[in-house]
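The complex is shown incomplete by one protein chain, all other protein chains being positioned as in the whole.
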Amino acid sequence: MSKVKTVMQKNSQLIIPLIALLAIVLFNVIRCVVIGNFSFFEIRLTENTNILSGNVINILKDASELAILAMGMTLVTSASRGQDISVGASAAIAGSVFVKILLANPANWGVIIIAILASCVVAMICGAFNGILVSIFKIQPMIATLILYTVGRSIAYWINGGATPTIAKDHPVLYLGGFFPGNPIPTPIFIVIICAIIFVLVLKFTNLGLYTQAVGINEKAAHLNGINPIKMKLLTFIILGVCVALAGVIRVSRLALINHETILLGVEMDAILAVAIGGNSLGGGKFKLSGSIIGAYVIEALTNTLYAMKVASTDVKAYKAIVIILIVVMGSPVVKKHTSRLWSKLFKKKEIPATAGASSSKGGM
Amino acid sequence: MQKDIVLTMRNVSKAFPGVKALQDVDFTLRKGEICALMGENGAGKSTLIKVLTGVYHMDAGQVNIAGIDKAITIRSPQEAQNMGISTVYQEITLCPNLTVAENMFIGRGKYNFINWRDMEKKAKEILDNLDIPARPSQQLSNCSLAVQQMVAIARAVDADCKVLILDEPTSSLDDQEVAKLFALMRDLKSKGVGIVFVTHFLEQVYEVCDSITVLRDGKLVGEYDIKNLPRVQLIAKMMGKEFDDLSALNKKEISSTEDGETPVLEAFGLSSAAGVKPFDFKIKKGEVNGFTGLLGSGRSESVRAIFGADRITGGKVKMHGKTVRIAKPIDAMKQKIAYLSEDRKGDGLIADLSVRENIILALQVKKGFFKPFSRAEAEAFADKYIKLLEIKTASADTLIGSLSGGNQQKAILARWLLTNPEYLILDEPTRGIDVGTKVEIQKLVLKLAAEGMSITFISSEIEEMVRTCSRLIVMRDRKIVGELGSSEITQDNIMHTIAGGGNS
Partner (left out) sequence: MSKNNTVSGRKGREPITDTKLLLTITICVFFAMYVLAMLIWGGGFLKPQQFINLFNDNAYLIILSCGLTIVMISGGIDISVGGVTALVTMCCVVFLNSSGGSILGSLCIALGIGLAFGLVQGLLVAYLDVQPFIVTLAGMFFARGMTTIVNKEPATVSMEAFKALKDMRIEISWLGAQSKGGWIPARIELGAVIALVVVLAVFVILRWTRLGRNIYAVGGNNQSALMLGINVKRTKFYAHLFCGLLAGIAGYTFLLHIGAANPAGDANMAEMKAIASSIIGGTLLTGGVGNIIGTLFGTLTLETIRNIVVTSGLKEPWWQSITYGAMLCFFILLQSVVLARRGKGGLALPKWLNFGKKKSDDESAT
């Protein structure tokens, strides 16, 4: 029992996002009961094309870009103690480069891979730009990234010469956004899984997590312990750049076109939300990647549920706002304090009397 | 309430989950009395102060203040201020972006509009009265820390207080400034203000206080007249045991003119962007040397330059006779140098990480980005040092921020000891720590030196350095002005060298 308790304590920040996810699932269950059919949860294998479809699949598929961005955003938030609001704009730039290379060359996998690499490089440069402003010029992340936010989509427009080019229907790159032949599972879902695995491996086999958190919690102390805060912050922005490129590539492949104005519009806000819903502090420091990933799916599930309820796309934002408020209020420190007081009253816990006060993080009495 | 008493606290209790911070504590303060509130870390001093100032609410007890018949309840710092209880904290609780004058008056009393000219005139009066070198219209962040502290005190003093609480006010002040502060305190004393002086500096207590109240483990040990309580007895009461006679510690006698042995570290013309003038330095194996001087003389900057913590602007460093390049902390760490900084909270602790993560951090960084320790290795390291240094913590997973100051310091010390350094730099390792831990650390320093570690020890308490160092470097105005060999290390000599014979 105590092992379960330690696991719960260690992952206590995942409670909010998991509850949120659960609540949405429950809500849909109830809704299905009320309307009398469970088609919302149905996963079908379409007859002639043999691919999986259904709402659940859509949620998993549509959240792909968001989940990948949320992973990168978590690192940046942790180390730089702020948010990167330029990811949508950078994705537009990366997407534009991607499309430009694709359309200028024959349609084969070699070109596609080069195009992906190129868009990665471009996005990493954008990330480095932000990173340099933040780490060397000590500018607040939100302010620093405001520049690319303002300028990014226009640069994307300029890259494509003022056009919104489309990709031919038979171009193999569309498999990236859709389905590889013979594979029932949408490709974006694979990409997310691979991305997540890479992140987990990197976090496990390097000190990325420890260094990032140390820099975010106390940069001076990290410096005195031999960590290079500038390199770390820059690194997190560059990693986010890779995520941005992936997101841009997936979205372009899905839509088969690039429209600099609308591609991934507002995704930065959703990514930041995902990080927050995941229980991570937007002020930097400790983080749990899984929280942000769950947060991304929470947001997508919410949006999808609203559409399933026939809410008009323009109105979705309003309902989303209400749910978001509920979630973050639940996770707010004040509410947490009250609920934990309630909890300990109901289940009297005995703690080892070794150290001082609950609320104060300063030592001693 | 008796005529001459300004504050009484009776049967005050306060508990936190799992810890009884205060149990049934009494406290009495007379008018015009300067009372020292003393106790080791964990004794309850801080909690008592926070109860008085409205930061915590007591669970039980009664507080009475002169001029108000009924027992008072203090629910917020504002209420405490309104009742005449003013506090000056160790961390400067002023707003750096506001002017000096604003900081002195904001938040006090009833006003809706600001009259800048009036405010600055009043501020100037007070500043001149108290001889504080600051201009009313100056932005606070442009004043030195010491001046900021004095402005904080000026504010507290002006608020027509009955009780003035000074929580470790002298930590960032040099002797001149401390003297000014004491003059201020005596002035207030003559006006009938009761002063509670919380400090770790024994000498200061005996210099300015009239009485001492001792707490231990959340309980009141006693309230004493200062005449009746010699130092040794005070410490005994604070620690609850017989005071370990530190003079019995054996200093290793190392002559600084001994030739032949290559010093562990040598620095030539080292200077840094922090403003240290080029200096030479060397330390031998097993030697304990100290840096001393007034606040601002450049002690911390010098050792930081050795460690590469600030940008190096010139000079050369040799380890064991070979020239090495130390441009940043990791370079120094690779040369087996370790540095315990003086600002534990500011650049020592990583508060939200666990005790274990804090302990293994330096060694981990030394090992490399791509080679994280396994869970088992990390646990072994942490447990070893928790035991060795007797760090009191619920578990190695506890967040280090929730440990007491002394235990936090031990954990940071553990971090650096774990890297098995040849040369350990300790910058104010005993600051803000209870007497018991201070003794432990000094003993540890001598033990490590005996085992062959070279140690640089910096402390504001000269007696500590006299006790442990076999060589003492004296600094003034960011320059080395003297070096004392072990036979020359006495309080008098040190004072004289710091003061200097002429201009420097």
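By written order: A and B. Residues from 1 in each chain.
Throughout what follows, a contact is a pair of C-beta atoms (placed from the backbone, for glycine too) under 8 Å apart; a residue touches a chain by one contact, two chains touch by 3 or more.
Owing to the predicted nature of the structure, the values given are computational and were not obtained by experimental measurement.
**Q** Just to verify: which one of B:R304, B:R356 or B:K438 makes contact with the chain not shown?
**A** Checking each option in B:R304, B:R356 or B:K438, the one touching the absent chain turns out to be B:R304.
**Q** Among A:T6, A:T49 or A:S332, choose the residue that contacts the chain missing from this document, as touch is defined above.
**A** Candidates A:T6, A:T49 or A:S332; residue touching the omitted chain: A:S332.
**Q** Of B:T8, B:T99 or B:S402, which residue touches the hidden chain?
**A** The missing chain is touched by B:T99.
**Q** Provide the residue numbers of chain B that touch the chain removed from this figure.
**A** Counting only chain B, the missing chain is touched by 77-78, 81, 87, 89, 92-99, 102-103, 106-108, 111-114, 133-135, 137-139, 141-147, 172, 174, 273-275, 294-298, 300-301, 304, 310-311, 342-343, 346, 478.
**Q** For chain A, which positions touch the chain that isn't shown here?
**A** Residues 83, 133, 135-140, 142-144, 146-151, 153-155, 157-158, 162, 230, 269, 272-273, 276, 282-283, 312, 314-322, 324-325, 328-329, 332-335 of chain A touch the chain absent from view.
One rule holds in what follows: only the chains that are shown with their structure count from here on.
**Q** In whole angstrom, what separates the CA-based centres of chain A and chain B?
**A** The separation of the two C-alpha centroids amounts to 43 Å.
**Q** Along chain A, where are the residues that touch chain B in the complex?
**A** 204-208, 210-211, 213-214, 217-218, 220-228, 285-286, 344, 350-358, 361-365
**Q** State the interface residues of chain B toward chain A in the complex, per the touch definition above.
**A** These residues of chain B touch chain A: 16-22, 41-47, 218, 307, 309, 328-330, 333, 339, 341, 346-353, 357, 361-362, 364-366, 368-372, 392-394, 398-399, 401-408, 415.
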